[in-house]
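Below is one structure; the comments refer to it alone.
Just one protein chain is left out here, and the rest sit where they should.
Then we have chain A:
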Amino acid sequence: MLRNLLKSVTTRNLRCSIKNNGITSNFINQRSIAPLSTTELALKEEKVKVTFVLYDGKKLETEAKVGDTLLDVVVNNDLNIEGYGACEGTLTCSTCHVVLKKEDYDRLPEEACDEERDMLDLAYGLTDTSRLGCQITLTKDLDGLEVKVPETINDARS
C-alpha cells in the first residue's frame, strides 16, 4: 500500500511537471512543491472521514487514509459508484468528477492543472467547484470532507 502511494505521488509529480510546460499555464500548480509532507503523513497512517453523496441523495460514508486520492478511496473501499475512474487516475477521462462545497473547493491545497480542467470541460453537470476525484489528495485538514457525485446521464447533449 505504501509503495503504491509513493508510486502514485511520484507519478503525479512527474505528470504535472511535464504537463506544466503546457501552452496555457495561466496559473501555478502547487503540486510539485510539497510531495514529501504527503508521504510523511501517510507513514503515520492517519485516517480521515470522507462522504460521497450520490446524485440520488444516497450517502456513502467511509474512512480513508491521508495521502490517498478520492479515486483511491473509492477503489480501496470498493465503493459502489458505477464507472468511477475509468482511466485509473491518468487524467484522460472525467468519470471521477466530483462537486465540492465552495469552502472545501477553496481550501484544497492544490488547484486544478490545465489537463484536469480539459477533462472537466467534458463532464456532465460541470460546476465552478467541480474537480476530478483522482486529483484530490486527502490531508488531515480535509477530515469530514463531503463531495457530490453527479449523475453521468447524457443531458448535456441534444
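Please note the rule applied: contacts are C-beta pairs under 8 Å (C-beta built on N, C-alpha and C of every residue); 3 or more make two chains touch, one makes a residue touch a chain; residues count from 1.
In the analysis below, contacts and distances are computed from a predicted model.
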Leaving aside the chains you can see, what is the UniProt protein name of the one that's missing? Options: "DNA-directed RNA polymerases I and III subunit RPAC2", "RNI-like protein", "NADPH:adrenodoxin oxidoreductase, mitochondrial" or "LON peptidase N-terminal domain and RING finger 1". "NADPH:adrenodoxin oxidoreductase, mitochondrial"
Across A:V50, A:V73, A:C93 or A:L108, the one contacting the chain not displayed is A:C93
On chain A, the omitted chain is touched by residues 21-24, 80, 82-83, 86-88, 90-95, 114-115, 117-119, 121-124, 126, 151-154, 157-158
